[in-house]
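Every protein chain except one is present and positioned as in the full complex.
The first chain written gets the first letter, and so on, giving A, B and C; residue counts start at 1 in each chain.
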Amino acid sequence: MKTNVIEAAVIADPDARLAHEIKERQRVRDKRAKLLKHLFLIVLSFVMIYPLLWLVASSLKPENEIFGDLGLWPSRFEWSNYTEGWNALPVSFTVFYKNSAIVTVLSVIGNLLSCSFAAYAFARLKFNGRTFFFGLMMMTMMLPYHVVLIPQYVLFLNLGWVDTYLPLVVPRFLAADGFFIFLMVQFFRQIPRELDEAAMIDGCSPFKIYWAVILPLSLPAMGTAAIFSLIWVWEDFLAPLIYLNDVNSYTVPLALRMFIDQEGQSAFGQMFAMSVLSLVPVLIFFVAFQKLIIRGIATSGMK
Amino acid sequence: MRKFFRRNTAGYVFLTPWLIGFFFLALGPILVSLYLSFTRYDMVSAPVWDGLGNYQYMFEYDRRFWKALEVTFTFVAFSVPLRLAAALGVAMLLDKGLRTIGLYRAIFYLPSLLGASIAIALLWREMFGLNGVINQVLSMVGITGKGWITDPDTSIYTIVVLAMWQFGSPMLIFLAGLRGIPRDLYEAAEIDGTSRFRQFRRITLPMLAPVIFFNLVLQTIEAFKTFTSAFIISNGTGAPADSLLFYTVYLFNEAFKFFRMGYASALAWVLLLIIAAFTALAFATSKYWVHYENERD
Amino acid sequence: MKLTRRTLLGTMGAAAAASALPFKAMAASQSIRHFWWGNPTRDERTFKVIEMFQASHPDIAVQGETIGWGDYWTKMATQTAGGNMADVIQMAHTYIHEYVQRGGVVPLNDYIGNGIDLSHYDAGANDIGTMGGDLYGINIGATCPSIPYNKRVFEEAGVEFDPLAWTTDDFAAACEKITSSTGGAVTGSEDLSLYMETFEIFCRQSGADFYTADGKLTMPVEEVAAWWQMWKDLRDAGVVEGKDQTVQLDKGMADLGLIRGTTATTFRWANQTGALQGLMQDPLGVAIVPQRAGMQSGHFVLPSMFLCLSRDAGDVPAALAYIDNWVNDEETLKVLGIDRGIPPSQKGRDILAPQLNETDAMVVKYFGDTQSQILSTPNIGPKGSGEVRDSFMRTGTEVVLGNMSPQDAADQFIHDAEGILIRASR
Partner (left out) sequence: MAGLTLRNVEKSYGPLTVMKDMNLDIHDGEFLVLVGPSGCGKSTLLRMIAGLEEISDGTLSIDGKVVNDLPASKRNLSMVFQSYALYPHMSVRKNLAFGLQNLSMPRAEIARRVDEAARILQIEPLLERKPRQLSGGQKQRVAIGRSIVREPGLFLFDEPLSNLDAELRVQMRVELAALYERLKTTMIYVTHDQVEAMTLATRIVVLRAGRIEQVGTPEELYTRPANLFVAGFIGSPRINMLAAQVEGSGAARRAVLADFRAFALPDLATTDSALTLCLRAEAIRLGGGEVQAEGRIKLVEYLGAERLVHIVLPSGQTLLFHAQGADSHRAGETVTLGFDLADLHYFDTAEQRVETVAGQGAQALTA
């Protein structure tokens, strides 16, 4: 009863009305801030997207216009860059896409499985030598790739793996990329340890904990890793360059490198057209998988 | 003994794929490269033992080695903080509220998708050239520009800008990290009337510390190893006037252009030591600012 | 299909290594690999040639392997290091000495006239591929230095000159005329001061060569200084492209002022004219590298590409049959066209004559017209000459940027070059 009286007094009070007004003003300000934020993002978007526009524009220009005129709009649309570019090389891009798809899908699966295994061990399991091996793992990331290229080539040559996809795929099933291990370690360590312990008491083996607790709770990290892994493998050209000899087994990025001859006849228009197309699968995957990152909200907020 | 097995089995079982990969695929080549760093090796004929010759030459005679170090350190010093700041800033903008976020996220990742392709090299030279977009914008505000990318004093910063512009991967990692911060922490702070800045300092930064740490370490490693962007933009030469002579560009040219794989290996191991020192420093300081939720040691 | 199966097995782990072995066994039979750097047109032509060869030689399987120029050398070096070079490889004059001097390619002397018929080749056509008396690289396309120029710009500026006999003074005058008549929108020429290839002709006009036959540095420091001085004067006069474009090294065609429409000339090997023309709308002409008044001609011909037999060649007879077919078979020569350069034999040129387009015809004519200006063939550089070229560009950059005088830079460059050669010879 007493409190009601007080409330009534507050509403009648001019100060309270002022407070109300301030609140209202703040709402307007929030709205304006949101608008500004959008404006900023749009401008930023343009800066970010400009090169792609340029790339698309170039892919639609006749060969002899691409470099003479750097405006975005072509004088006429050269769609043939796409249609002819697809079949411009000795092997059709259909084959290159198929090859890339095989290598990429296997590599992504391999990366996610093997790296999350290693990361789980480093982040959650206690064993002698953990710090030592973690240090070694970090070290493998620090040596410039170019100097291990040749010894590695010789190794794979002796295994009889050159000119097959094995050198591209097998290392990924063996957690060769420390980046993903370290990434997952950092995310796994954020998961409350009591969940592992609860699962342990619930009768879970370490593998079951990994599979039923850690993995489902790391979807944002796994999604991120999947996206990176896919993009990097899809765009990787150094390993395919070194290990693939037969043009029929080339991947898309390697095929793109066949268009340009610094010393002779190049086909820039077709190269740009195929470059644009090569982004499509990656973009689709990106848009699809970033949902995993968003869904992260659902799994967080333990306490 | 049984206790020893019980303690270690699970860890080693999970580590097995990595161990196989490390011992059978990685370790050999790494050791070979270490061996080669003590040899003269032109890749066509067999390596010839040269003791510390490569290292001696590097530190006593090789002016370009020091130049490459200077270029690389400059790049690391500028690009790592700027790129992380850009990535974190945009990630935080994208973390809350807006409905069109998915679209923005894809757009902001685009530059990273384009990577360091020929197209980017052409475009970058164009944009930062004498008559490029940058100078056109500058002239609108009355500043006379110059050939940013062709002036040895400024060319490195165009690569820094390129690195900043391609902030997609750290951004994505930050986003994933931000998703892990419980919303109710912010709600509580909101109710307490904590300012946005304080929320950032008291909630976001500490909660994100493991992810910031990851990005810092990885971006530093990557920055030291930066190769493709500098390589394609300078047509592999490090021009103008060696101002884009990134360490790995120099290393690559020594190896594959001048057939000195032994020397290149020595360069690589020196770089490894430098990076290792920085990483060790980061790990050593991390216990003062990176805390893991519910972690017991 | 074969690869797919292998790949799937591969995912099962190390045991799958065995499944990749059949490939090795296959390689041991009558099969060879041919590796070249290419582009879509060249790849198409080359695969057609391989197809034709296999039709006529059913017992020999040829695997064609190709990639763009930039990546070619990385892969080549890696394969060489692994002892897994293709049997037949394509070489460029800028790299062949590196591989010859280190034993990456083998001499062909024993097979000439005994497996490979080169009797129809022009005299001296294989001189550059011959080192220390042994033939290592067979010329599969000749080329020569040239100054491609934008005909429209030259005509509109009213420049009249003899493309086969102009002097450095004519060149300077033309640059001046073009620059002033376009109000600076188009400069006369790209600044070629960092093009060591162009400098080589300039230097040879004085009678001096870069290197002796046994690889000693003989380029006179005065010539280097004179070269850089000449371009400095042109730059100071504002009639050549500014330093911004100049200090970018090893530009691709797409970055050339000639293609962008900001300069009227540049330097290229004559066989690249067709590729340049493909990227431009204005018609191109070709001229010689300008002559210095009162001096001899520095012009020369060199193979733009060589075919070589690699150290790792397994089935030598099959490889020889392939090479022989390449240089002799009329249908093959027809399919190859002048994509790799002008055929170094009258026979080859005669076969191609009817099928040449306008630009190609012009280039072939230029090639023929300049034959009389050839006095000698330059000696091939020693190990380290690639690095000397880099050093030339780097030191020259200091002149372009105004940090050094041409004379100081020339002194510095020669000093550095000697150091480089000593280090490379170890």
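Here is the rule we use: a residue touches a chain if its C-beta (ideal position, glycine included) is under 8 Å from a C-beta of that chain, and two chains touch if they have at least 3 such contacts.
Bear in mind the structure is a predicted one, so any value in this text is a computation, not a measurement.
> Of A:25, A:38, A:208 or A:291, which residue touches the hidden chain?
In the full complex, the listed residue that touches the missing chain is A:208.
> One chain isn't shown here. Among A:138, A:159, A:217 or A:276, which residue touches it?
Here the residue in touch with the unshown chain is A:217.
> On subunit A, where is the contact patch with the chain that was removed from view?
Given the touch definition above, subunit A has residues 192, 194-195, 197-204, 208, 212-213, 216-217, 298-303 touching the missing chain.
Keep this in mind: only the chains that are shown with their structure count from here on.
> Which chain's mean C-alpha position is nearest the mean C-alpha position of the whole protein set?
Looking at where each chain's C-alpha mean falls, the closest to the middle is B.
> Hey, which pair has more contacts between C-betas, B-C or A-C?
A-C
> When the centre of a chain is set as the mean of its C-alpha atoms, what distance in Å lies between subunit A and subunit B?
Result: the chain centres lie 16 Å from each other.
> Quick one: which residues in subunit B touch 2 or more of the other chains?
20, 24, 43, 255-256, 261, in rising order.
> Can you list the subunit A residues in contact with two or more other chains?
Expected reply: 150, 154, 170, 173, 260.
> Subunit B touches which residues of subunit C in the complex?
14, 70, 73-74, 77-78, 80-81, 98-99, 102-104, 242-245, 247-252, 254-255, 311, 383-384, 386-387, 390, 393-394, 397-398, 401, 424, 426
> Along subunit B, where are the residues that touch subunit C in the complex?
20, 24, 40, 42-45, 122, 125, 129-130, 146-147, 150-152, 234-237, 239-242, 253, 255-259, 261
> Applying the document's contact rule, which stretches of subunit A touch subunit B when the two form their complex?
34, 37-38, 40-41, 44-45, 47-49, 51-52, 54-55, 58, 70, 113-114, 117-118, 120-122, 125-128, 130, 133, 136-148, 150-152, 154-155, 170-171, 173-176, 179, 181-183, 186-187, 189-194, 206, 210, 220-221, 223-224, 227-228, 231, 235, 260, 271-272, 275, 279, 282-283, 286-287, 290, 293-294, 296-297, 300-303
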